[in-house]
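Missing here is one protein chain; the remaining ones are kept as they sit in the complex.
By letter and in written order, the chains are A, B, C, D and E; residue numbering begins at 1 in each of them.
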Amino acid sequence: MGAQRDPIEYADASAEVRAVYDDIMATRRVDWVNNFWKVLAHDPPTLRRLWGNLREVMAPGALDPLTKELLYLAVSVTNGCRYCIASHGASARNKGMTEQQLSELMAVIGLANETNRLATGYDVPVDARFTAS
Amino acid sequence: MGAQRDPIEYADASAEVRAVYDDIMATRRVDWVNNFWKVLAHDPPTLRRLWGNLREVMAPGALDPLTKELLYLAVSVTNGCRYCIASHGASARNKGMTEQQLSELMAVIGLANETNRLATGYDVPVDARFTAS
Amino acid sequence: MGAQRDPIEYADASAEVRAVYDDIMATRRVDWVNNFWKVLAHDPPTLRRLWGNLREVMAPGALDPLTKELLYLAVSVTNGCRYCIASHGASARNKGMTEQQLSELMAVIGLANETNRLATGYDVPVDARFTAS
Amino acid sequence: MGAQRDPIEYADASAEVRAVYDDIMATRRVDWVNNFWKVLAHDPPTLRRLWGNLREVMAPGALDPLTKELLYLAVSVTNGCRYCIASHGASARNKGMTEQQLSELMAVIGLANETNRLATGYDVPVDARFTAS
Amino acid sequence: MGAQRDPIEYADASAEVRAVYDDIMATRRVDWVNNFWKVLAHDPPTLRRLWGNLREVMAPGALDPLTKELLYLAVSVTNGCRYCIASHGASARNKGMTEQQLSELMAVIGLANETNRLATGYDVPVDARFTAS
Partner (left out) sequence: MGAQRDPIEYADASAEVRAVYDDIMATRRVDWVNNFWKVLAHDPPTLRRLWGNLREVMAPGALDPLTKELLYLAVSVTNGCRYCIASHGASARNKGMTEQQLSELMAVIGLANETNRLATGYDVPVDARFTAS
């Protein structure tokens, strides 16, 4: 009840949902789908829309896939999304994140959260040099 | 007054504060200090402590300096710290961030904030594969 | 220890606390009280004050009770309050929220969290038309 | 500099960007485009992707368009996105939000933010009734 | 337009609103009312309700009034509420907050925001000693 929904397994999924699951597995070259998508599968338009967004945004570009995963982790840790930290932590590992990189990532996240509040708390005026074009 | 403090200029700073300003300028190879530090200068122990933290955390390591700035931006945007977005945006530019990288950075930040809420809202159970050691 | 407190059951509650419990059950036409109030019961003035606020704010008005529950959910999901998502998700169900409405609610919450960060990250200037009276 | 970008006006936009602007104006039946999209226009794939998402998510469905705008506002206020409050506040007005509805909306947002913290602070255990299927 | 509302001055206020303004000034022993209440005055039930809450919560008790203002500031800085930092910063000054206390307050706020993310990011298991009763 409430807002929770049970994950929909492949065997129980509609053809429309299976098509997205298939694309997830093919794109990632894995043979399973994680719970996030199985829960969204109750709402096929959102499943399809969000998977399309993720595939486009996380594709290699001017930023490499590992950097994108680290950025995803930085947001997820700042927001306190436990599921997202677990899933994108695993993705970052799969894309080569080392122990040392994880340590440095967390150190940057922590410090940024600290200085964000000091800048906001003291209402520091933005330096003219930062806004000059 | 509330919690605001006027920036302390170099000419008006104590020897203790000037030493930190000098180290900031030498480390960054610039000839000016931004307002964040000038406001913290009212509290020299915090000025020294936070600058020491920043210098250590943002130094090149397993993650390169530009990646660290992008992570700083991801946190600052998520927290809505206007000053920090301006200052770390400028730092990222100085370290080589391109227009295309900025676009991809913002796209990842936006999408992560979206999926964070869907994972939290539906209380998606963490997949056993993500926590297996 | 820490900041946790055990729920106080009706049988163990003071007359002052029971009066609030009775009003909660009568207002909601149910025969039980959820843990949020039973934990607040350690602090009777806050129990009475917050229940009074909730009863007033969530009463039918220019917005109907289901819309108010959906708004409560949107805030709770954005803040990541697991208890509140569970309790207000259940309340929304009781007030008639359908599966399709839940899907659309979550889609709006997710997208709003995404575009909030893009507007903040790029520091988009507020259009003059939005502030004109 | 930093992370800011100037809005791109219609006259200066590429054909790809103009096509999105045209669709925004046609969908909304207005003759102008707000700054959010004009800033995103520096990144045409994101402009097209996000407008596509917004058009799909905010379309009438099981929730009516005004309710969706109110939900958007609830998220934007909770996140403190000043631009988004201004733009979705204006949209809600255009879709018929009354003064009384705005008052009730803000009252619900405020109270939800309050009780979210009390539930989290006291780590209230989720009632078994809320998770029973 | 949007969600903004002009402050209602005493001269233009209804008797119901003036009664709250009078109580605010009498309780605080000042001869003016700040904009927060003047904006809420468009919605008299919320004005009366929230002022009643504030007067009760911020009254001297087991925590002294200055400590309560510092806590209010810690929340407001963490949430990035610029108005609230200004107003509660001024209140804290009026209740005796010294420059040194302000410096220590900000240092604690900053550090807590940092360690919060490290504890969340690494998903540190709660020590059994912390939950033992």
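The rule is short, and it goes like this: a residue touches a chain if its C-beta (ideal position, glycine included) is under 8 Å from a C-beta of that chain, and two chains touch if they have at least 3 such contacts.
Keep in mind that what you see is a predicted model, and the values were worked out from it rather than measured.
Asker: Over the full complex, note down every shown chain the hidden chain is touching.
Answerer: Per the touch rule above, the missing chain touches A, B, C, D, E.
Asker: One chain isn't shown here. Among A:Ile24, A:Ile85 or A:Val126, which residue touches it?
Answerer: Checking each option in A:Ile24, A:Ile85 or A:Val126, the one touching the absent chain turns out to be A:Ile85.
Asker: Pick out which of A:Leu50, A:Met106 or A:Val124 touches the chain that's been left out of the picture.
Answerer: Candidates A:Leu50, A:Met106 or A:Val124; residue touching the omitted chain: A:Met106.
Asker: Extract the touching residues of subunit B with respect to the undisplayed chain.
Answerer: For subunit B, the residues touching the absent chain are 1-2, 4, 6, 45, 49, 53, 56, 129-133.
Asker: Just checking the interface: what residues of subunit C touch the absent partner chain?
Answerer: Touch set of subunit C with respect to the missing chain: 1-4, 42-43, 46, 50, 79-81.
Asker: Across the whole complex, list the residues on subunit D that are touched by the chain not included here.
Answerer: Interface with the chain not displayed, on the subunit D side: 73, 77-78, 80, 82, 85-86, 106, 109-111, 113-118, 120-123.
The criterion applied here is as follows: only the chains that are shown with their structure count from here on.
Asker: Could you work out which pair in A-D, A-B or A-E copies the interface of C-E, where over half of the contact pairs coincide by residue number?
Answerer: Matching pair: A-D.
Asker: Degrees of rotation, nearest 5, to put the Cα trace of subunit B on subunit D?
Answerer: That pair's rotation angle lands at 120 degrees.
Asker: Residue numbers at the subunit B-subunit E interface: does the shared fraction exceed half, giving same, or fall under half, giving different?
Answerer: Mostly different residues: under half of the interface numbers shared.
Asker: Taking mean CA positions as centres, which chain lies farthest from subunit B?
Answerer: Comparing chain centres, C lies farthest from subunit B.
Asker: Centre to centre, by mean C-alpha position, how many angstrom separate subunit B and subunit C?
Answerer: From the centre of subunit B to the centre of subunit C is 34 Å.
Asker: For subunit A and subunit C, what's the span in angstrom between their mean Cα positions?
Answerer: 27
Asker: Residues touching two or more other chains, restricted to subunit B: which are they?
Answerer: Residues 2-4, 46, 50, 73, 77-82, 85-87, 89-90, 103, 106-107, 109-111, 113-118, 120-123 of subunit B each touch two or more of the other chains.
Asker: Please classify the inter-chain touch graph. Allowed labels: line, ring, star, complete, other.
Answerer: Per interface graph, the chains form a complete graph.
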